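Heads up, one of the protein chains got dropped from this complex, but the rest are sitting where they should.
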Amino acid sequence: MFGVYGIPDASSLVVLGMHALQHRGQEACGMASFDGKRFHDEKHMGHVGDAFFGKDLSVTLPGSSAIGHTRYSTAGGSVLRNVQPMFADMAAGGVALAHNGNLTNFLTLREQLVSEGTIFSSTSDSEIILHLIARSRKSRVVDRFIDALSQIEGGYALVALTNKKLIGVRDPLGIRPLVLGQIDGKFVLASETCALEIIGAQFIRDIEHGEMVIISDQGIESRRPFPAAEARPCVFEYVYFARPDSIVNGRSVYEVRKRMGRRLFEESGARDADVVVPVPDSGVPAALGYAQAAGLPFEMGIIRNHYVGRTFIQPTQGARDHGVRMKLSPNRAVLAGKKVVLIDDSIVRGTNSVRVVRMVRDAGAKEVHLRSASPPIMWPDYYGIDMPDREKLLAATHSMAEMVKLLEVDSLGFLTVDGLYWAMDAGARDPIRPQFTDHYFTGDYPTRLMDKEIAEGRNEQVERQLSFLVSA
Amino acid sequence: MFGVYGIPDASSLVVLGMHALQHRGQEACGMASFDGKRFHDEKHMGHVGDAFFGKDLSVTLPGSSAIGHTRYSTAGGSVLRNVQPMFADMAAGGVALAHNGNLTNFLTLREQLVSEGTIFSSTSDSEIILHLIARSRKSRVVDRFIDALSQIEGGYALVALTNKKLIGVRDPLGIRPLVLGQIDGKFVLASETCALEIIGAQFIRDIEHGEMVIISDQGIESRRPFPAAEARPCVFEYVYFARPDSIVNGRSVYEVRKRMGRRLFEESGARDADVVVPVPDSGVPAALGYAQAAGLPFEMGIIRNHYVGRTFIQPTQGARDHGVRMKLSPNRAVLAGKKVVLIDDSIVRGTNSVRVVRMVRDAGAKEVHLRSASPPIMWPDYYGIDMPDREKLLAATHSMAEMVKLLEVDSLGFLTVDGLYWAMDAGARDPIRPQFTDHYFTGDYPTRLMDKEIAEGRNEQVERQLSFLVSA
Amino acid sequence: MFGVYGIPDASSLVVLGMHALQHRGQEACGMASFDGKRFHDEKHMGHVGDAFFGKDLSVTLPGSSAIGHTRYSTAGGSVLRNVQPMFADMAAGGVALAHNGNLTNFLTLREQLVSEGTIFSSTSDSEIILHLIARSRKSRVVDRFIDALSQIEGGYALVALTNKKLIGVRDPLGIRPLVLGQIDGKFVLASETCALEIIGAQFIRDIEHGEMVIISDQGIESRRPFPAAEARPCVFEYVYFARPDSIVNGRSVYEVRKRMGRRLFEESGARDADVVVPVPDSGVPAALGYAQAAGLPFEMGIIRNHYVGRTFIQPTQGARDHGVRMKLSPNRAVLAGKKVVLIDDSIVRGTNSVRVVRMVRDAGAKEVHLRSASPPIMWPDYYGIDMPDREKLLAATHSMAEMVKLLEVDSLGFLTVDGLYWAMDAGARDPIRPQFTDHYFTGDYPTRLMDKEIAEGRNEQVERQLSFLVSA
Partner (left out) sequence: MFGVYGIPDASSLVVLGMHALQHRGQEACGMASFDGKRFHDEKHMGHVGDAFFGKDLSVTLPGSSAIGHTRYSTAGGSVLRNVQPMFADMAAGGVALAHNGNLTNFLTLREQLVSEGTIFSSTSDSEIILHLIARSRKSRVVDRFIDALSQIEGGYALVALTNKKLIGVRDPLGIRPLVLGQIDGKFVLASETCALEIIGAQFIRDIEHGEMVIISDQGIESRRPFPAAEARPCVFEYVYFARPDSIVNGRSVYEVRKRMGRRLFEESGARDADVVVPVPDSGVPAALGYAQAAGLPFEMGIIRNHYVGRTFIQPTQGARDHGVRMKLSPNRAVLAGKKVVLIDDSIVRGTNSVRVVRMVRDAGAKEVHLRSASPPIMWPDYYGIDMPDREKLLAATHSMAEMVKLLEVDSLGFLTVDGLYWAMDAGARDPIRPQFTDHYFTGDYPTRLMDKEIAEGRNEQVERQLSFLVSA
């Protein structure tokens, strides 16, 4: 998510910010702008570059304020009408809204709204928030937002554009990130600092947990619409989701990942290895940290093919089983005859790990020691990270011995939760806990899970035959 | 509009019906079907043939009930989200709805709904009706429909599909047409009988003014949800809108048009002419009627080019002024040296008439006597016929003498309103009046005009900057 | 085909001409222009309007000379690389070439060229001509053309654009038409006069049989590259192919068709009929002629649906047998209870006639008397009219009695060849014969049939597995 207020041709900056945030959502992208009179929007399936580069956005998305969003599909089907920003004409004026994360009382709210005669034109969480804003009895737009926010639960960050304001909100616990930047004296909002970097904006500060900022011609105003609470940002942003060059909640993602690798070696270093090889790209920083701590050579033993199409090949007679090799390729010169420590950022279902380990072995590795730079994932996420239900999580369903056998590795190691906190806190002996939400590892969910389907762990199955309508 | 209930692969019949009704709307088309579990829809800009022919509709639009619509743009912008049928998930189940015609309290209702927190995803009249249905406090679907219908005003016919019913409604005065047909013992609804013909269905009867029919597995039920009123169907269906091979309200459109031509000759036949030439295609039947009455040869003195693209050419340096010739071409062999009676169905702005007359003269006609097979159009329509505001109607702003001069004709004649009624009533001396709505000629509107903009004749200008949103 | 020389933005005129000539080829269309330095081309499947209207052709097809072509598929597959104009870079400069008609020594020439190492990039006749031009040892472009033309046989008209000339050629017998027009003192070439009409150009004269005209900055030059021969233009242009408003070889197509209808009545008028009904659109003029001669009312008893998509519907479970009704619809008010004389321009395979007759009967006609305004078609065409092999021609394989039975008509009549010549010659008692090529009726082919496949009547089957390559 990226938002700009008060800069001519705002959409030309927003598109750059979206491009820098492409890793946060690759399924679809959309933008909305306001030109002083009217809102404009444009949405596409696919990547920002394919959708928006090379176009004259000052024509299709004119105006000095704009927001953009890249869609990561956790809820709602893959159709254009689910792409954000969502827009609504309201009596008080138009509102365009985009959000990251997920609501945990989505189904409850939707059912209630439908029973009151609300018609949904998408299956996206964003539309819920828009309807709540539209139906508020408050007269001022900001009060309508606060009204709506008081009814939703979950982990989210949102940016919204009205005819006079750019609004940013982070959920009460600050689960999803949102940062404030400045360029030429004007404010911008972004999911990560790497998006400030691309437009040359200066990082000002994180939006705080439970904070609402209202940017207008009068400058920036900060509100606290929620009851006070301790912050618990999502630790998975550091493990996998955020870009390594971003500074999230005051910490360099790259440095945290390197410390995870360092600590991983200290906790469960493989004995007598020859070489440290990352599963690219997300395993690279931890592998560097591990290699530096271990005094072993770091080598690109696996090469990633970055030319990936938008559709995937059907396995046919002649081309079976080439799955992982479409993306990853063994570098035989580095692997053959070696005892390899293979570093991945995390292990979710384990299916990818099985294939990578086999590929490394096929390339001649003598031993493969797999290390996960994060603790075993035991519980699903409901706040915007796409994870399967519990029964599909490898670590939730297998013992260490079973995993070693299944993954066909010579040894296997995970970072501990203690180690994770140590890495987050730059090496402090006793880091404050729970300073983050770490429910994937501990089951300690930071919010209640209102929707019955979520509370019962049937998130995935239910996932979401919400609409009776299937559009061709 | 076309609807089918209870026939396997209903959409393959609906697409044929839509094709036969293409003349009622050429901007866009859409279908919705119900397969017993889910609704399916598909919408396209452009013609039915380009959009749907050659596709396996049993895959994309499966099920034994389906409705389809061809869009004629009188209200709402030309964007896909305005294309019908509109669909809504409701607590009571899904509803797909399409309508012909226009509401005269559209803006009033929309403003009220928005003020209550309703979000619109289109600028189409249909969505108003859907919201009213969704917000009804009644529990049964039919009652919700009746609730909604009691709030709307105007001239319309609608077909709707629920998970158990196909519903058809004609407004209290029966302004827009709707007919009931039968094939293999199953019911179909269509705007005109020509759509029954194409699928080989039998014509049963017109849906009556103010009637609601509910077709289900239990057969057909008829309801009368409105206060009783005298019928006043739109006479312009006979003049121009309906296809000549349709039977509308019990009258052959072709025969009515021929009688208009006959009466036109009787009322204001051109003296001493050589040949009767229609402006094709809509002027053909009246020209035949005129020629037969006059004992003059009927000739195709103007050839119509039926290959028309979906976009129109920009006049450039080399190609200026070829406007009318893109569509019509003079047949010199018939026109040269002749005194021509040129028959058109009606004259609205007059711009087209000017060009056709000039083309006929350029082809060598010695005299041109223009005759309109309908009375002078003095007032705009608000019930679904696309007409400009009063100040752009030729007859509303020019005297006969001025028109003769402007159109560069040797003589000019219009059918009288009496003559029109005579033609409608197959020659009765004293036809009952007003048996139809004839407001374009008389200003006698059959309903009140609730929306201020309509009442004040500012329909076109307002026309309808309804949404703050412009989508690229 | 349409060509313009010496008018700024020539392509904007060519596109209008192509639109007027759309009836001569509806499968694909292409244009080439020359801007003084370079050639430009653009080709599309489908209609001219869809392909080119609304575009700024001065950008994509700049220059003051241009040619255009609408493709009618008789030879070569339906792929873009077969669409004309074809272009070749030659040592002498570029040449863009388009043609109507067919070569009868196509396979012979192609085989010879391939054996000499020529690579074909299409399966179109035009490419043969281009290769012959390219391989000529003459140095001047016009001489190269003549060299090439001396090697080809068949019926054709062609227009070609070089960097300095617009060239038009009509085959030695003038089988296919080509006319010369003038606008603002500049010359244009067109297949029919209706294309001059649309741009407001003046008709100058027909290009003569065996004539080559060379239009350049020096004006127009006429050459006679072929041995002298008697003209034998294709009579089927009058029967069906040309537009009624065109003047072909000095005769109004509309008037000729009307005379065919008049003579048809005289030769084999149906006794005691009520009404004359054309199969629209091509049967209209003959039906008018018949009705005027017979003193019977002419009525539009069949309505044609002009909204036809570019693909055709698949017959499915629910939609079987609606074939003909997609295009034609019965006008019951005119047909019910009547003795109908049904006039069609010609009968080829008879399948369409069977369906139309049945439709008219189903609409309640008491009797159906089918009349063909041309003689029985007994032989296939090899000069650019798409006709099946002999065994599929109804009249070649059935006696009159068999046809009456098969077509389910009360009576059947064809124009005689004598009658056809009478109509062509405006009623002269003894028209000169053979003044036209009439081989479809007589088997008297005006040229030798060089290709063995053609000579043996296996045109259709061979038709044309020419390329080893199938492109997706």
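Think of it as A, B and C in the order they're written, each chain with its own count starting at 1.
What we mean here is this: a contact is a pair of C-beta atoms (placed from the backbone, for glycine too) under 8 Å apart; a residue touches a chain by one contact, two chains touch by 3 or more.
A quick note: this is a predicted structure, and the numbers were derived from the prediction, not measured.
Although it is left out of the displayed model, the omitted chain contacts the following shown chains in the full complex: A, C. Of the listed residues A:132, A:213, A:288 or A:470, the one in contact with the hidden chain in the full complex is A:288. What subunit A contributes to its contact with the hidden chain is residues 7-10, 12-13, 15-16, 19-20, 22-23, 26, 47-54, 56-58, 194, 197-200, 243-245, 247, 252, 254-255, 281, 284-285, 288, 292, 297-300, 303, 305-314, 316-319, 321-322, 325-326, 329-334.
Mapped onto subunit C, the interface with the missing chain covers residues 38-42, 60-61, 87-91, 93-94, 114-121, 130-131, 134-136, 163, 466-472.
In the analysis below, only the chains that are shown with their structure count from here on.
Of all chain pairs, the one linked by the most C-beta contacts is B-C. Of all chains, the one whose CA centroid is most distant from that of subunit B is A.
Multi-chain contact residues of subunit A (touching two or more other chains): none found.
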